[in-house]
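The other protein chains are all here in position, but one chain of the complex has been omitted.
Take a look at subunit A:
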Amino acid sequence: MDQPVLKVNNLQTYFTSDAGVVKAVDGVSFEVSKGETLGIVGESGSGKSVTSLSIMRLLKDTPGRIADGEILYEGRDLVKISENDMRKIRGNDIAMIFQEPMTSLNPVFKIGRQLEEAIILHLKFSKKEARERSIEMLTSVGISRPEKIVHEFPHQLSGGMRQRVMIAMAMACNPKVLIADEPTTALDVTIQAQILDLMRNLTKTTDTAILLITHDLGVVAEMCDRVVVMYGGRAVEESDVLSIFANPKHPYTQGLLASIPKIGERLDRLQSIPGNVPIPSRMPEGCKFAPRCPHAMDICWEKEPEYKEVITNHSVRCWLHEEVPQDESELVGSTQH
């Protein structure tokens, strides 16, 4: 296996306010290699976006700070480097796209100018080269009349087109890592299909490592090589995509997979996970999933389980898997899907 391009070790990002400290991310570890797509999946508030903003060091304007952990990019710890060094990495080596393209597009400048400026800044191209590269990038993201689009303002484009432009901008500097935070969540399903297809083709040709953040397990199944499942600010399970779907080990992953309605499968009642998505300021002691877990035991309420590799390349944070002398299938009935 390739050396990981990006490796996150026990990341902890806390938000401080008058009301106290919110541990939005509290123990997230994963790594992603060249050409690989790693999915980060979890419900709202599980800390997915804060994880990606931490990697990009984009928490400056928030009350959030990285309290502990390492973010290793090609061996350098991004937590420790200067803001100046980080600026060189951002956009150049690691690029990010958001659910809402207007987060990264400036409403008052034409598309062409924004693309060119990014290219000139990062790749030190001349104005003319930058214009050519812009057109080339817009073409590569499936925009049919790029010469026309460069003269338009973001608001003149549809949601799908804006998302394409943002991808073009992110990919223009050949980043080694692309962080995509819910890139298709706001899009219609036929447009989502276009964008996912585009992302798949782009990475095939560039070998970019992708961190794909989503709440949609369908998108995970179609796009990802490996998956990290997050719950209440923690990574609770990680494995290759086939194992996660065929043999989920964490009760939360099992519940999540069982709750999605699937086309072609007709159930009288859907399975669901009881209770509510946890609120970070009111996290239970012990395992964060205990209040909703059908297998919760005494120890689960008292002590948080560690995140452990229980079989090769399959990590779980759950007391059911803390000791694994028994046959694993006896521990938790695997979920059918």
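Convention: contacts are C-beta pairs under 8 Å (C-beta built on N, C-alpha and C of every residue); 3 or more make two chains touch, one makes a residue touch a chain; residues count from 1.
What we mean here is this: contacts and distances are computed from a predicted model.
Hidden chain, UniProt protein name from the list "Urea ABC transporter permease subunit UrtB", "Sarcosine oxidase subunit alpha", "Oligopeptide transport ATP-binding protein OppF" or "Indolepyruvate oxidoreductase": "Oligopeptide transport ATP-binding protein OppF". Listed residues A:I191, A:M283, A:A296 or A:I311: the one in touch with the omitted chain is A:I191. Contact with the undisplayed chain is limited, among A:L38, A:V219, A:A290 or A:V310, to A:V219.
Residue A:S272 is the one among A:T62, A:S126, A:S272 or A:N313 that touches the chain missing from this view. The omitted chain makes contact with just one of the residues A:L257, A:A290 or A:L320: A:L257. The chain not displayed touches subunit A at residues 43-44, 158, 160-161, 188-194, 196-197, 215-222, 241-242, 245-246, 255-257, 259-264, 266-274, 276-277, 279, 337.
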